[in-house]
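Just one protein chain is left out here, and the rest sit where they should.
Up next is subunit A:
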Amino acid sequence: MTTRIGVVTFPGSLDDSDARRAIGLAGGDPVALWHRDKDLRQVDAVVLPGGFSYGDYLRCGAIARFSPVMATVIEQAKAGMPVLGICNGFQVLCESHLLPGALTRNDHLHFVCRDQRLRVESADTAWTSDYERGQEITVPLKNGEGGYVADERTLDELEAEGRVAFRYLGGNPNGSRRDIAGITNEAGNVVGLMPHPEHAVEALTGPTTDGLGFFTSAVKKLVTS
């Protein structure tokens, strides 16, 4: 039985087809989900893709959070379903309070697209078990509002509980506090990050294939569970 992983399309989602492609390459069965449908079509996991949902009006991810599909995603995530938020998806997860903190305008005020080195800080999540802790990977980063912020206590907690999933290496690209590129929730099933693993799944089109591990991690975990 293949693992069904849903990818939500909001109006303004851009990397939804890339995420579906990555899931397929990882051996999963990608399922397109529509923002107005509460029904998750029996998926085993969900990816919230990059883009500019609802035009990112108000605040990035702020309107997507209230979409019908998110009501079910939030409920299922709390029940343990693996959820990965990439870029705009990370912003949606923060707005939904599934993850703490917020993403703010890059400190240099420009959109930045570059190949970004990351260190995997936790291999204990649903989306990182195929990596080693401390492993260095390179995947594309592309955002205008990717600066991760949270209050000092939250940041201390995230670090103490091993919930910083990824850190930027080779220069902080957006002013994120403590070089944080991605985090996970306490249970390890919800992961959000600004860089784009789904753009690093084929040697021909990506800087590396380092991103594939996100999707194989989820597929393997769900097959064995």
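Basically, a residue touches a chain if its C-beta (ideal position, glycine included) is under 8 Å from a C-beta of that chain, and two chains touch if they have at least 3 such contacts; residues count from 1.
Going forward, contacts and distances are computed from a predicted model.
This figure omits one chain of the complex; the name its UniProt record holds, of "Branched-chain amino acid ABC transporter permease", "DNA-binding transcriptional ArsR family regulator", "Phosphoribosylformylglycinamidine synthase subunit PurL" or "Outer membrane lipid asymmetry maintenance protein MlaD", is "Phosphoribosylformylglycinamidine synthase subunit PurL".
Although one chain is hidden here, its contacts on subunit A can still be listed: residues 11-12, 14-15, 17-18, 21, 50-52, 54-57, 108, 110-114, 140, 142, 144, 196, 198-199, 201-202, 204-206.
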